[in-house]
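Selected chains only, in their assembly positions.
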Amino acid sequence: MGVPRSSDGRRPKGRLEAFSDGVFAIAITLLVLEIVIPHVKGHELLHEIFRERQMFLAYVVAFIAIGAVWMEHDALVGALEYVDAVFMRLNLLLLLFVAILPLPTGLMGEYAADRQGERVAVVFFGIVLVLQTLMLILMARHAERNGLFGRDEEDEREEEDRVRYQLAPSLVAFAVGAVIGLALPYAGLAVYLLITLYLAVPGDTIERLVKRRR
Amino acid sequence: MGVPRSSDGRRPKGRLEAFSDGVFAIAITLLVLEIVIPHVKGHELLHEIFRERQMFLAYVVAFIAIGAVWMEHDALVGALEYVDAVFMRLNLLLLLFVAILPLPTGLMGEYAADRQGERVAVVFFGIVLVLQTLMLILMARHAERNGLFGRDEEDEREEEDRVRYQLAPSLVAFAVGAVIGLALPYAGLAVYLLITLYLAVPGDTIERLVKRRR
C-alpha cells in the first residue's frame, strides 16, 4: 500500500473494469460499421471489395490499436490493488479517445483514393493514438505516486518497465508517424501498424529483453 | 439494515450493475456515431472538420454527462447492500434517459449553424439531463427509506451529502441551463458542461468541503 494517505476515495476496481471492457468491446466492434462497400452490380462486387482494401487495412490497424490499448489497460488495472477518484476520471478520458477512434478510421477508408484528404485522416488518427497512449502513461504515473499498486512491488516495477520501454517510446513514435503521414499518408499508417504491434508484445517479454540488457 | 421489513424482493446487485454498465458503455460509445463529417473534397477535409467543431463540443459534453452519471450511479449502487424490485424499476427508467441522450446530442451537432433549431436541441438535451438527475435522486431516496444501504451508516451519510450538495443543485442548474439555452443556445451548453464537470467531482472531495463549512 506504499504510504496510505487516507482511506478516502479508495474504491474496488470491479465496475471500472466492467465499464471499460464494455466501451473497449463496443468501440472495437463498431469499427466494422465504418467499412462501407458501395452497392455495385453483382459481377463487380469482388472487384469492388478489392478496391476497398484500404478500408480493410484501416479496419485492421484500428482493431489492433484498440486491442493493444485494451491489453495495456488490462495489465495496468490488473496490477492495481484498488483505484481512486482521480484514476477513474483519467480512465474516462482514455475511454473518450478510445470511443472516438471509429471516426478517423472511417475517414481513412473514405478518403483512401484522395491523397489530400487521406493526409488529414491519417494525422487525425495518429493524434487520437498519441492521446490514448498519453492517458495510459498518466494513469500509470498516478497509480504509482498514490500507492494504488498495493504491496506488490513486482507489479509496480513491471508497469514502470512497460511505461519506459513500451508506452513512452510509442508515444513519440505515434507522433513521428503522424508527421510522416502528413507527407506520405500510407507510410504513416504503416508506422502506426508497427507501433501497435509492438504495444501488443506481452509485458513480460519486454521485461526479459530489458533484464538481459541490464 | 435499518428496519428490515421482510426479506421479499431483496436481490443481489450484481446483474443490475452488469446490465447498467452495459447500457452506460453502449450509450457513451454510440455518441461517436452522431458525429457525421459530410463528404467533401480532400483538400477541404481539414476545414470541414473544423467547421463541425460544434459537433465535437456536443460530443464532449454528452460524453462527460454520461460519464458523470455513471460515476454517481457507481457510487450509489456501490454503497448499497442489495437492491429491491422498486429500485430495479427506477434504475430502468434512468437507463431509458441515458440511452436516449445520443438523440439530442446528434440534433445539437446537426443544427449547430441554425440558431432556431439549436435552441430546441439544447433544451431537449437539458430536459434529458434533468430527468437523469431526478432519477438518481429518486433512487437514492428510495434506497435510504427502505434500508438498502445495510448497516454501513457512513455510506448512507455520504450518499445523503451527494444528493444535497451535488445532485439536487445540479437538477436546478440543469433546468436553469435549459431556460438560458432557450435564449442563448451556446450559453446553455456551457452551463451543462460546467454542471457535468461539477457532478464529476469525487464525492469525498465534496464531503471534505462540506465538513469544513460545518
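Per-chain residue numbering starts at 1, and chain names A and B are given in the order in which the chains are listed.
Note that in this section contacts are C-beta pairs under 8 Å (C-beta built on N, C-alpha and C of every residue); 3 or more make two chains touch, one makes a residue touch a chain.
Here the structure is a predicted model, which means the values were calculated and not measured.
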All chains are the same sequence, and 2 are placed; what is the full number of copies?
4
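By our rule, only the chains that are shown with their structure count from here on.
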Taking each chain's centre as the mean of its CA atoms, how far is chain A from chain B in angstrom?
26
Which bits of chain A are touching chain B when the two form their complex?
8-9, 11-12, 15, 18-19, 21-23, 25-27, 30, 33, 85-86, 88-89, 92, 95-96, 99-100, 102-103, 107, 110-111, 114-121, 124
Over in the complex, which chain B residues touch chain A? Could you list them?
17-18, 21-22, 24-26, 28-33, 35, 37, 39-43, 45-46, 49, 59-60, 63-64, 67, 70-71, 74, 78, 200, 202-205, 207-208
